[in-house]
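Step one of this worksheet: look at the structure below.
All protein chains but one are shown in place.
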Amino acid sequence: MSEAHFTPVEEELAHGAESPIEYLGERNLLPPTMTMRQLTETVCAPTELKTPKAWWIGFGIALMGAGILGASVSWLLFKGVGVWGNNSPVSWAWDITNFVWWIGIGHAGTLISAILFLFRQKWRTSINRFAEAMTIFAVMCAGIYPGLHTGRPWFDYYMFPVPNSMVLWPQFKSPLMWDIFAVSTYFTVSALFWYVGLIPDLATLRDRSTGDTLPRKVRRFAYGFFSLGWRGSNRHWQHYERAYMILAGLSTPLVLSVHSIVSFDFATSVEPGWHTTIFPPYFVAGAVFSGFAMVLTLMLVCRSVFDMKDVVTMKHLELMNKIMLTTGSLVGYAYAMEFFVAYYSGNQYERYVFLNRAIGPYAWAYWSMIACNVIFPQVFWWKRMRTSIPVMFVISILINIGMWFERFVIIVTTLHRDYLPAVWGMYSPTIWDMGVYIGTFGFFFTCFLLFLRWLPMIALAEVKATLPNAHPRKSHAADHADDHGHDTNLAEEPTALPAE
Amino acid sequence: MTSPTKTNTTVESDERVASLLLAEYETPDGCADAAAKLRDAGYTKFDAHTPYPVHGMDAAMGMRDTPIGWIVLAMGMTGCLAGFLMMFWMNGIDYPLVIGGKPPDAIPSMVPVMFEMTILLSAFGAVFGLFGLCQLPRHHHPIFNSDRFARATDDHFFISVDASDPKFDLKKTRLLLEGTTPAHLELVEEYAS
Partner (left out) sequence: MSKREKYSFAAAPATAKKFWKSLEAKENPAAFAKAAEPEFPMGVGTVEDAASVSRRGFLTVATATAAAIGLEGCVRRPVEQILPYAQAPEYLNPGVPMHYATSVERRGEALGLLVTTHEGRPTKIEGNPEHPASLGSTDLLAQAMVLDLYDPDRSNAPKQGEAKKTFADVDALMASIVRTHSADAGAGLRILATPSISPSFLRLRAAVQQRFPQAKFYTWTPVNESNAREGARLAFGEPVVAHHDYQGAKIILSIDSDFLQTESGSIRSARRFADGRRLSQATDSMSRLYVVESTHSTTGANADHRLALAPSKITAYLRALAKELATAHRIELGPLGAALQGASNAGLPTKWISNVAKELVGARGRSVIVAGSRQPAAVHALVHALNAALGNHGATIVFSSVADTTETDQTASITAFAAGLEGAKTAIILGGNPVFDAPADLDLATKLARVETSLHFSGTHDETCHATKWHVPRAHELESWGDLRALDGTVTIQQPLIAPLFGGRTDLEVLAQLAGERNWRGYYVVRQTLRGAAGVQNGFESEWRRVLHRGFVAGSAEPPRPGVIDMSRVATALGRSEPAVDGFEAVFLACAKMLDGRHANNAWLLELPDPLTRITWDNVALLSPKTASELGVRNGDMIRVTRDGTSIELPAWKLPGQPDKAVGLLMGWGRKHAGRYGNDVGFDVYPLRRSDALHSAAVQVAKLAGSYPISQTQDHDSMEGRPIAIDGTLEEFKADPTFAIHRSPTPRTLPLWREVEYRGHKWGLVIDLGACTGCNTCVIACQSENNIPTVGKAMVAKGREMHWIRIDRYFVGEDANEPEVAFQPLACQQCEEAPCENVCPVEATAHSPEGLNDMAYNRCIGTRYCANNCPYKARRFNYFNWHTKNEADEEVPPTRQMQFNPNVTVRMRGVMEKCTYCVQRIETARTATKIAGRPMRDGDINVACAQACPSNAITFGDLNDAASRVSRQNQVSRHYKLLADIGAQPRTTFLAKVRNPNPEMSA
């Protein structure tokens, strides 16, 4: 495509750009030959063609996993939290580790769909739908833990601000209450954001499901119902784009706040190794890090299974690897800084905890964390590595493992040896700890495979807007001088709320 | 390609009334041109239907800015205040307890929840505000009576002029639209009610 097709804003982006992140607003993400029709076909194909065998196999396995979750949770409820390895002093272990880990996974989705949107990164359009779906399912998995790790889950409703027989209210000084609000808000907003994005594409699916066979009718009804009678009206697009931008604007501070608040669970405590001001940024960076790794892992699989190499290009993948390299290094910096502060504080309890992490009984966990999160991602400094599918696949999985260990290290190595040596102890998980964890994977992939099969995994309308010739050559602003600036396009630059 | 002059013959006009004129274009440019023409001709009740938000279309149609931002602002402030009042009343007034030796109504610990409440209600404002302004869901719009309209969510661009537009006149409007060389032009009718 030629320069002529750019809006003034794009011109400005391409030429007058200073910060590298603006350069990431690359063009030619899709092959120039790609037409809108082709695009529609490619994206809708997985939901319309016959279900591939691979899908059925995957779905079967995932369902089995979900079954394990059911079994483990039932046993947990029947017997009590004692079936887990938690003990005194390690009252939190895998439960909260997995909670934080899953929440972290979720964050990449919001980051891609919201933050990159605000940064006008066109390339996000190929992966945001996908990532948002992942966010929602990951948050669901995360939500399982705070709900079930309590001793008496059937009384969890005491944590909601509803009147009860004891006329007591929730205790809003507790970070757990902040968690409740943060995580539920996060889930709700992500779901809304995702759904709003889906509406035009659902309409596309609706309009494509013609024919009078029952399945077609069902499709037509279902997609029709959820697309709310969307007719691509420009008067709607106007509200839609603004609403979408606002949601992006809301999700950005939200996603930062959620993991900050999760980190408050630890940062506001008195435990050495937890009581740290570095936690919020450190947790957020970690969340983005692990989230991108998970997106990449899933992306690589779907990309090959559903043959989407033209939509999700190597360019996309490389950009994601760059982000992982960055966040990985941020996390590495946090690790180093923790140690320095522990040493510099002169607080013997703090010092001991960190020494204990590095050379204590759980050193193996600590060093696996360092290796997976800090050392391995460094290979992404080399373009050959950044652009090698097998390498990035392996690394992304390693990163997910590493980030799990990070949470494990933070929680268990702090608790198992805190202030009074007399009550020091060790922790080891039981089969039921593992059951629930494996189960959440089953649940996650069950949801994810259903998503891949029935919903467009690419944000169709958004990608179309990034195609060449997607927009009129000349402006029709005419005498309506006050209008320019409102004619936003969600693939291009959004404007701030009207200032004038 | 069907001739632009031919109307939809399957219509028995005695029991149906004209609902809207639907012009179809293959490029965003054609669509935008047509919109601009209608705007300059003083039409107000016309609309463009595109698979994705076409850049510059708002200007071409001469639309005002959306008020959705203000809805969100109001909702956000409501959320923030509601959160504060809830916590202040529950912990500070209705059943104050000494927790960790701190004052029952300590403000600092309320900030996170107030923030989350702000975001939550803002998001509701954005989404349900959107539905309200667009009057969605609406599954029965007459425009769906056209068989070709399905491509509006695929790769074609449509202009619809509503029959209720004060300047709407079947002949004049059709001529006007034919002047924009649409790929297809049709009269969409609906049952008289």
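By letter and in written order, the chains are A and B; residue numbering begins at 1 in each of them.
Convention: contacts are C-beta pairs under 8 Å (C-beta built on N, C-alpha and C of every residue); 3 or more make two chains touch, one makes a residue touch a chain.
Just so we're clear, the structure is a prediction, and the values are computed from it rather than from any experiment.
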Next on the checklist: For a quick check of understanding: of A:101, A:169 or A:335, which residue touches the chain that isn't displayed?
Outcome noted: A:169
Checklist entry - For the full complex, which residue in A:38, A:184, A:268 or A:387 touches the chain that was left out? => result A:268
Item to check | Candidate in contact with the missing chain, chosen from A:49, A:214 or A:422 | outcome: A:422
Checklist entry - Of the residues listed, A:111, A:133 or A:177, which one is in contact with the missing chain? => result A:177
Item to check | Residues belonging to subunit B that touch the chain removed from view | outcome: 95, 97-103, 106
Checklist entry - Footprint of the hidden chain on subunit A, which residues? => result 79-82, 85-92, 149-153, 155-156, 158-159, 166, 168-171, 173-177, 180, 265, 268-271, 348-349, 352, 415, 418-425
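In this section, only the chains that are shown with their structure count from here on.
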Checklist entry - If you average the CA atoms of subunit A and of subunit B, how many Å lie between those two points? => result 29
Next on the checklist: Quick check: in the complex, which residue numbers of subunit A touch subunit B?
Outcome noted: 7, 35-37, 40, 161, 167-173, 177-178, 181-182, 185, 188-189, 192-193, 195-196, 200, 203-204, 206-208, 210, 224-225, 228-243, 246-247, 250, 253-254, 257, 261, 264, 460-462, 464-465, 469-478, 480, 483-484, 486-492, 497-498
Item to check | Complex interface listing, subunit B residues touching subunit A | outcome: 27-29, 32-33, 35-36, 39-40, 47-63, 65-66, 68-69, 72, 86-87, 90-91, 94-95, 97, 99-100, 102, 106, 109-110, 112-113, 115-117, 119-120, 122-124, 126-127, 129-131, 133-134, 136-141, 143-144, 149-155, 158
